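Note that one protein chain is taken out, while the other chains of the complex remain in position.
Note that the chains are named A, B and C in the order they appear, and that numbering of residues resets to 1 at the start of each chain.
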Amino acid sequence: MMQICAANPALPFCGQLEDGQHHLMVRVYYADTDFSGVVYHGRYLEFLERGRTEFLRLSDMHHHLMLEAEEGQAFAWIVRRMTLDFTAPARIDDMLRVETAIAQIKPARILMTQRILREDRLLLGAHVEVALINRDGRPRRLPLAVIQSFAKK
Amino acid sequence: MMQICAANPALPFCGQLEDGQHHLMVRVYYADTDFSGVVYHGRYLEFLERGRTEFLRLSDMHHHLMLEAEEGQAFAWIVRRMTLDFTAPARIDDMLRVETAIAQIKPARILMTQRILREDRLLLGAHVEVALINRDGRPRRLPLAVIQSFAKK
Amino acid sequence: MMQICAANPALPFCGQLEDGQHHLMVRVYYADTDFSGVVYHGRYLEFLERGRTEFLRLSDMHHHLMLEAEEGQAFAWIVRRMTLDFTAPARIDDMLRVETAIAQIKPARILMTQRILREDRLLLGAHVEVALINRDGRPRRLPLAVIQSFAKK
Partner (left out) sequence: MMQICAANPALPFCGQLEDGQHHLMVRVYYADTDFSGVVYHGRYLEFLERGRTEFLRLSDMHHHLMLEAEEGQAFAWIVRRMTLDFTAPARIDDMLRVETAIAQIKPARILMTQRILREDRLLLGAHVEVALINRDGRPRRLPLAVIQSFAKK
């Protein structure tokens, strides 16, 4: 099941990856809103997570990590640092576009730039630093092939 | 924005409505799981909500209600009653299918049958009773056209 | 940390267990509400989970399970079945009382009755069937001491 986007990257659930920029559409439902009438600020972090996850799934990085996972090296992504600028609210039924790109790759961390938009209007800008951990919760270095593939671009 | 599926029902975010049965695909992300390794039981209610919402959006019912909303009759759906049978767990990265159908329409309530599956495996069966409320929180009757259109089927 | 209520059951976070009936107070925050102005129906499941967890923590059952956990028998609770009756809405800033009691204990399942109230007003009634699973996700029987201690009452 994990490989569904690797096998068929045209599926809408996978978003689209072009020139290193990833786009994913997400819908706003009741569960995402709060009584003030707009999306609860904490729920945007779930939209951002979806964008990062589908981005990584479509990128080379995912394939390298999957190879290691098959060799028993389980892993999970964790967020180390986030800066969030909320510029305009999203509302029930909105279709939002989550944009994700890599800003920098370090040996054990990836810095990503993300934006959430409704049509052309920017709703949220974010800088996110993620790291890889092993199943025991300890940080681990990114596969060398990942770092090298990014360095070439 | 609300009308995006009414105008283009082929969009994947809208799911598919055939012979009164609605299908919507949803992906499981980190935010949906808990430390036991599987999807948190309360998060399935969000998947069910997405299925009901897209079903109603593609159905005639939505158009009748939208007409009224334009005339100033704001409304929201509320859940009155739910029965949930959890038969197997969903996991991170799973693509799930949410199936939604109407079992019965009463003057002020709709009874829906919903299922969540991963490929052919049933994970959750649900009976859900929803009602319409006005903006002031009071229950309201369904539009007559809605009740009639269902009675014909 | 897990033992904080076992050591000091008077702490408010633990709720109160009297004659087999458990009471826990929970506050409604922004994150619990949706744009219709009231608590999102799926969030009540989190309030119910808190009630069941603190109930079990204060009961003999927890001590028996903790002993086993120390012997390497990790476990988690899962929900098998739920019936939910939503009778009135909760709102932002409300202080709610979650009531939990055991209705029946079977070799591998516990049936609980739960209610959520605001002062004397019933907002939600629930029947919940929970089971124990091992770390590998397989169901396991309840400790015999647990079944016996309940049978005596």
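General observations
Throughout what follows, a residue touches a chain if its C-beta (ideal position, glycine included) is under 8 Å from a C-beta of that chain, and two chains touch if they have at least 3 such contacts.
A quick note: this is a predicted structure, and the numbers were derived from the prediction, not measured.
Among C:Glu49, C:Glu99 or C:Glu129, only C:Glu49 touches the chain left out of the display. When the omitted chain is restored, the residue from B:Gln16, B:Ser36 or B:Ser149 that touches it is B:Ser36. Of the candidate positions A:Met25, A:Leu45 or A:Leu117, contact with the hidden chain is made by A:Leu45.
Although one chain is not shown, part of subunit A still touches it, namely residues 35-38, 41-43, 45-46, 49, 76, 78-86, 89, 133, 137.
One chain of the complex is left out; on subunit C, the residues touching it are 1-2, 4, 11-13, 25, 27, 29-31, 45-46, 49-50, 53, 77, 93-95, 118. Contact between subunit B and the absent chain runs through residues 30-31, 33-38, 40, 42, 91-92.
Operating definition for what follows: only the chains that are shown with their structure count from here on.
Averaging Cα atoms per chain gives one point for each, and the point farthest from that of subunit C is the centre of A. Per-chain CA centroids place subunit A at a distance of 34 Å from subunit C.
For subunit C, residues that reach two or more other chains under the stated contact definition are 35-38, 42.
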